[in-house]
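The other protein chains are all here in position, but one chain of the complex has been omitted.
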Amino acid sequence: MSPASRLHVPTVPARPGQKPDFSYVHLSDAGAVPRPPIDVPVRDTVSLAEELVRVLDGEGRAVGPWDPGLTPEVLRGGLRHMLLTRLFDDRMHRTQRQGRITFYVRSYGEEAVSVAAAMALRDSDMLFPSYRNQGLFLARGMPPFEMMCQLLSNTADMCKGRQLPVMYHSARRRLFSISGNLATQFPQAVGWAMAAAIRGDTDVAAAWLGEGSTAEADFHHALLFAKVYRAPVILNVVNNQWAISTFQGFAGGEQRSFAARGPGVGIAGLRVDGNDFLAVHAATSWAAERARAGHGATLIELVTYRAGAHSTSDDPSRYRPRDDFEHWPLGDPVERLRRHLVTLGEWDDQRHAALLAELESALAADWKAAVRHGTLTEGPRLDPALMFEDVFRELPEHLRRQREELAAERAALAGATAESGDASRGP
Amino acid sequence: MSPASRLHVPTVPARPGQKPDFSYVHLSDAGAVPRPPIDVPVRDTVSLAEELVRVLDGEGRAVGPWDPGLTPEVLRGGLRHMLLTRLFDDRMHRTQRQGRITFYVRSYGEEAVSVAAAMALRDSDMLFPSYRNQGLFLARGMPPFEMMCQLLSNTADMCKGRQLPVMYHSARRRLFSISGNLATQFPQAVGWAMAAAIRGDTDVAAAWLGEGSTAEADFHHALLFAKVYRAPVILNVVNNQWAISTFQGFAGGEQRSFAARGPGVGIAGLRVDGNDFLAVHAATSWAAERARAGHGATLIELVTYRAGAHSTSDDPSRYRPRDDFEHWPLGDPVERLRRHLVTLGEWDDQRHAALLAELESALAADWKAAVRHGTLTEGPRLDPALMFEDVFRELPEHLRRQREELAAERAALAGATAESGDASRGP
Amino acid sequence: MPRMNMVQALNSAMDVMLERDPTVVVLGEDVGYFGGVFRVTEGLQRKYGSHRVLDTPIAEGGIVGAAIGMSVNGLRPVAEIQFADYIYPAYDQIVSELARLRYRSASDFFAPVTIRTPCGGGIRGGQTHSQSPEAIFAHVSGLKVVMPSNPYDAKGLLISAIEDDDPVIFFEPKRIYNGPFDGDPNKPAVAWDAHPAGEVPAGHYRVPLGRAAIVREGSAATIVTYGTMVHVCLAAAAELGVDAEVVDVRCMVPLDIDTIAASVSRTGRCLIAHEATRFGGFGAELSASIQERCFWDLEAPIARVAGWDTPYPHAFEWEYFPGKPRVKLALQALMEVA
Partner (left out) sequence: MPRMNMVQALNSAMDVMLERDPTVVVLGEDVGYFGGVFRVTEGLQRKYGSHRVLDTPIAEGGIVGAAIGMSVNGLRPVAEIQFADYIYPAYDQIVSELARLRYRSASDFFAPVTIRTPCGGGIRGGQTHSQSPEAIFAHVSGLKVVMPSNPYDAKGLLISAIEDDDPVIFFEPKRIYNGPFDGDPNKPAVAWDAHPAGEVPAGHYRVPLGRAAIVREGSAATIVTYGTMVHVCLAAAAELGVDAEVVDVRCMVPLDIDTIAASVSRTGRCLIAHEATRFGGFGAELSASIQERCFWDLEAPIARVAGWDTPYPHAFEWEYFPGKPRVKLALQALMEVA
């Protein structure tokens, strides 16, 4: 059949063993893209959705109209959060490799996407993260300790052991519960924003998903509802080029930006250098102002690269060149911000080393504290009876009965294992 | 809550009692929009998706690059099919009002959308209609008799009584089975086209849905898969301004064309005067050539107006001005083609009257023939045992048993009613 | 007391809640200016504004997704899905999100969303305007599932649903919107006025979720049913002269199995009736649960009467519908078991 076939199959620039090739990535020079007023008509954002908003140039200088003009303090704060995110990721990744947690997802190479956005938004703005936005949590001051307890499903887990690792949430910090189902948070964020508008609040909502997830219906519904009701929401597509093993071309990225979907449906679109802390901060601020002022939603495509494996269940060397990231044209977001601070004379190697040491030892202490609340293998352990709570607000009769059945089952088992001397089920 | 509310709610130009207002419809002059080569890059169709492709001018002349240059025979064929569609609609609508069929949907005012497209495509191209595309069936030579039998769910119904009226199909004529679920045919058409491409066929698929249906996930999936695999498919959005009582603004049509969704996702987009037979024919031909030549899909928005009620269950005077259609800027598709033929000296009132009379009497005869195969109230009637067939290819055991149960039930009933002398259940 | 049909009762429930709770909003296809294709939201937008009674795009998945987000931001959305046959595009948002948000976040987030949708056949709607998909929601942990059989319950249950902090799927048997229906399409339609349950208080009241109702007392057998079939079963029992107790389930989740099982244990015989397709329908769960609790009291096998295991065919509506003949045959057989 194939020979005659006229089906187009998206091309993948480089597979294992081949030379990395990023010629397909359309780049603009730093400072080259204009920054329109926040009330710009959607039509006039068509080119913004094709070009690439960049602020940091090759020499680490901030140039052009999108320079957010942040203070050194803020920049150092950004560097700190991005480093914290990376170190947290590395440590938790190793922890999973040691079998102490069941699963982990790193955001290596994408730290600016989350950290810069969180810093550009107000604390009262509601965030709807994907599983690769841990930077949002850390930048909003979520203690790594709390996140570690979730990863361990231990007695201090905010999810009471119900969620896979990395599916954090924090109602207090306005960080929505992460779902294992891709893209579902997108229309929810729009609904949240519609409610804010209905009430007349000035808070905005922001949501994130990967470029692969834009294929899901929820992405379409989100854009449409945001357009129809002019919802105060920022819809972020994190284009890290890969969806597990699937190249972004299979999500529609061939010769077309994801940001272009915005103007297509009738909301503003911005294509942004996702590894440029300043560009992400500036674009997010612009979209937030636009939303707050009642001019509606913005779709932001953040062009970045998934430098690591999809998750601890994945091995990217099976489907892409090992040295891909070294050739990625937009570099490393942490390194680029560090360099900018150095260029400004606001940072140096000593301070950098000191920061690393401080963060490392803090994380080490956090982990020590976290495991004290239990791990998969060592107690203390959450009471399995918790399994039946929160299905409904009140425990219904049939779940009360099942809870008793489980108790009987575990008693029987304890008896049995006591005899056979096998206590592997733990406490 | 409302006073403070900042939620945007799409405006509706005119409600009952108000003056019709179509100033929101962006028009282009006939002949004003360029006709690019069929291999034009998607990017260059952005303006085509905003302008309005028109051929027939105010004087009934065909002007500009999109004039398909059809012969008078073809034009008269088009007029004939459109008139047949309208007369068929009127007659079946009356029939429903008399209670002889349960439900009907007219395409009044939208006849060109279906008829011109059907005539522009090859018989081997596969069509995926919505419930308002009866013109596709009639233009492909489906005998009105067969359609009437479907409407009657009688013994000659191609659906064996399983479908609501108007849900026709014809495998032989390559007209897909109509679904009651909006938009589902869209990704199916793309899949059909993908299969054609995989096999190396030159056939294309074409699908239709209403502007309101573009909100469904299936619309998004269709555009995306069409873009990713460059499927040879034509995706038609029939923008008749209304979705039952809901104005097109609630589907995202405010200050944005539906055709623009095409370039947004990365397929060509065309916005076309749907009441201009020549424009619809030309646009469909262009998209078909483009698809056949391997340049991929086209999203065509056909701007038209639902001149009648949504269906026989609807009363539009509850939500829009009664005289709306009289003010519709794109006029009546039948009248416009008739006028064009007259302008060409290829048609006159006598021939028109004769054609009407011919079609009317043919339809009357068809109806007589159809009812002979049974109606809702008079026999002959389909055997209810047919209800259990075609659930699966072979009748499984449990359905064989249920068929027997039904037989017993009807026997008992027959007995009972025989006693009580009530035979209302019919044969 | 005012008399209402089911449409008016449901409309009144939303009117009352929109009035007393500023966080209640109504959204759906054609529900605003038009008042809904079945007129259930008639007049509400005029009264409460287009910001609290919203017309939406035709995207069931988007409607539920947005409703979840609204509810997380302090609103109590009442979403209408125009026909239960069209709820499937929203199935992922309902099952993966709405049903599990509270659980996965340990109650830090929850979604008090009510989804109203007309279900059932008997209106010549063919396969896509006649379905009863309650079983595929009752199986999903975290959803409450309701189906009233009369105006009084409809209003009281809808108010309870809207006030409930858990998501509720609220099925409205459209065949009985305007009057009770005993299953005979040839009889002249009856209105709700004559019916005691057509008496509906104008103001606020609740019918609690999770409680079945015994709508006819009897000692010879128990008929467990809900929705339109309640009226069909009442008529069948009466016509057969069987002293059957008829239990209206009203709420599939949480299920009032105690009331149901107590009745079956008393009568020793049980017939389950619903309109949905039989195989894997909610009747299966009823039969299994009843059997588990009443085994030793059963004098005959538990019988099920339901729609056939086919789509709902337009031309054979009354052969598909589990009307009086089918119920009577089953009830007769049930009583004949020695």
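Note that the chains take the letters A, B and C in the order they are written out, and that residue 1 is the start of every chain.
Just so it is clear, a residue touches a chain if its C-beta (ideal position, glycine included) is under 8 Å from a C-beta of that chain, and two chains touch if they have at least 3 such contacts.
Nothing here was measured: the structure is a model prediction, and the numbers come from that model.
Within the entire complex, contacts from the absent chain reach the displayed chains A, B, C. Touch with the chain that is not drawn comes from one residue among A:66, A:367 or A:388, which is A:388.
Within the full complex, the residue among A:26, A:322, A:368 or A:410 touching the omitted chain is A:410.
Residue C:309 is the one among C:165, C:199 or C:309 that touches the chain missing from this view. Among the residues B:82, B:112 or B:193, only B:193 touches the chain that is left out of the figure. The residue touching the chain not shown here, chosen from B:167, B:209, B:251 or B:370, is B:167.
For the chain left out of this panel, the touching residue among B:59, B:123 or B:390 is B:390. Listed here are the chain C residues that touch the chain not shown: 85, 88-89, 91-92, 95-96, 100, 103-104, 127-128, 135-136, 138-142, 253, 255, 277, 279-285, 287-289, 291-292, 295, 298, 300-304, 309-311. Where chain A meets the chain that is not shown, the touching residues are 1-2, 5, 7, 9, 12, 15, 102-103, 153, 157, 160-165, 167, 179-182, 212-213, 215-217, 243-246, 250-252, 313, 318-319, 381-382, 384, 386-388, 391, 398-399, 402, 405-406, 408-410, 412-413, 416, 422, 424-425. For chain B, the list of residues touching the undisplayed chain reads 126, 158-160, 162-163, 167, 169-171, 176-177, 179, 181, 184, 186-196, 198-199, 205, 217-218, 220-222, 224-225, 228-229, 389-393, 396-398.
The rule is simple: only the chains that are shown with their structure count from here on.
Across the assembly, the mean Cα position most removed from that of chain B is the one of A. Work out the mean CA point of chain A and of chain C, and you get 41 Å between them.
Inter-chain centre distance (chain A to chain B, centres taken as mean C-alpha positions): 43 Å. Rounded to whole angstrom units, the spacing between the C-alpha centres of chain B and chain C is 34. The multi-chain contact residues of chain B, meaning those touching 2 or more other chains, are 1, 5, 7, 9, 215, 217, 250-252. Contact of a single residue of chain C with at least two other chains is seen at positions 51-52, 54, 56-57, 59, 61-62, 89.
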